[in-house]
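The structure appears right after this line, and notes come after that.
Not every chain is included here, but those present sit where they belong.
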């Protein structure tokens, strides 16, 4: 088995989560489970209980309490190490723009015995660039520098315009006067968080100018987003507008609009699709969801990731569900004669690692 | 096998339907089948012919004419009794807001040898409350009383705002002046049928205030609705707005947007999803559709129903397709090691009955 490239993830918690925090990291919800229910009773919860207990010396599907007790006995660092080293992931591309006491790329690499590079989240970069700055022109200059610097070192950029606004934004780049005015308003408001579509678009177009690959959140995520406004097809005009810049766009997750993401990867040469969150959260159904990605997306355009955040378990589950699902699909297609065994092996290598290496460099 | 709770159905015809009426009840269309075609030639038609003839002493898949002849020989009451008693349904929650010479909850319970409770359709309740009333204030007072009374006795409320307007309605509660003006217009028009989005929203918010669970039609149904305006995701802002009231929302059917319904049930603690119509009408594909529900919906948030209307056959088919599909899925996941057998048994009990008992009480 080739080492996987996980081209989109977020690092693990440095310390032990308590039971409630662990359960909260099993869901995209921002609330405790409804009365009488548990987020362990989900496809993701069952997948964690299938794959992870044996890595910590327990039987599969043991009760959550038992697993959490064992995990705490080992301590966060040891549990993280045991779990991460069992993922088969050789390279992590880490989006460092999420809050929490999370391992950065270097620390994650050390724990996992693997390589790691950074994915720079544009909104986070801009919000940090604004710290202590009150002048719009100064901010825009600092931001331009920060983006240029990041482009030199990071593996890629990421945008959460889907969360902050929706993917139904105006496709063309905002004009300089517009950008300056929106910047002034934002700085004056003291809001911190960027939600202006003008600024969000400015970030996209600034990143596009660098030639570095740009990841875009699409599809499901937490309740901050409005799912039907995160349909990747809403990006169609933006995809057309940005095409002449040569910027490569990687559409993350996509579920339940992942067939649309596959279509975009099919018809636009600069567009790629990612399985991400769509597999980990669907557990026993990951094979079926992966199969839908493999309808229109050219096999040189689909990328593996876990989108894991906080729990090393999410890396394990994302990687196992992907590999198991892909194996079963390709074995089935090979057995029926639909695919040749050599092609199946080649496609598995592309989706597992080769495509990411081509898009982000090594 | 545990007795099922069918949390959304409509009662059966008291008398024998003629051949055309029977066929019309096999479809959501409002027209006879196109020339040269038949509504028996559908997944639902084939499912009826699979499961029902043996319950009336005939071989599976016998010709429709033979089945209908036998059904009439037995008479409506006996056929209804034989069919309903074979469903495995122990509790029926009956939406009484549909026209036709249908059994009410008590009569359905007697025929089926089961329990039944009422689901009150808000639009129907309001239209009855307006009978003989011309004064808007009087109507609104009568309506408020009727809703309060219903909340005391009914298992839940149901809204067909999806049919009457679409789910793309303004999320906030309408103001009192708006409601009064819309009421006056409606009463003056003599329309009978409520289609004003202001009034439809008033009904939703009035019901939400009672603490009783509220069912919303989403997804496919008859040609009165415009399907893409019944995508449950269009409810997102309403779901957010109503969250502080504590009102529990049950999104019915959902097909082909059922993955979106599962997402909403995943991220919002007060939202539940239902399989309803999506299984009966997809017949041999019900297992595949059910599997898609079981991707993101937490297992404590998905509910079984038949949405059966008029024909006892639709109860049989809805229940069999659900149980057979669920069994196969869970057996498959257990056999592969993805789920434990104990979890599978527990989830089956939740989706079959336990979740409905928690949402509606016993």
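Quick notes on this one:
By letter and in written order, the chains are A and B; residue numbering begins at 1 in each of them.
Keep this in mind: a residue touches a chain if its C-beta (ideal position, glycine included) is under 8 Å from a C-beta of that chain, and two chains touch if they have at least 3 such contacts.
Keep in mind that this is a model prediction, so the values were computed, not measured.
The complex is a homo-oligomer: every protein chain shares one sequence, and counting across the whole structure file gives 3 copies, of which 2 are shown.
The rule is simple: only the chains that are shown with their structure count from here on.
We define each chain's centre as the mean of its Cα atoms; on that basis subunit A and subunit B are separated by 37 Å.
For subunit B in complex with subunit A, the residues that touch the partner chain are 231, 233-234, 236-237, 240, 259-260, 263-264, 266-270, 291-292, 294-296, 298-301, 333, 336-340, 342-343, 347, 350, 358. For subunit A in complex with subunit B, the residues that touch the partner chain are 27-39, 41-43, 46-47, 49-50, 60-61, 220, 222-223, 226-228, 255-256, 281-285, 288-289.
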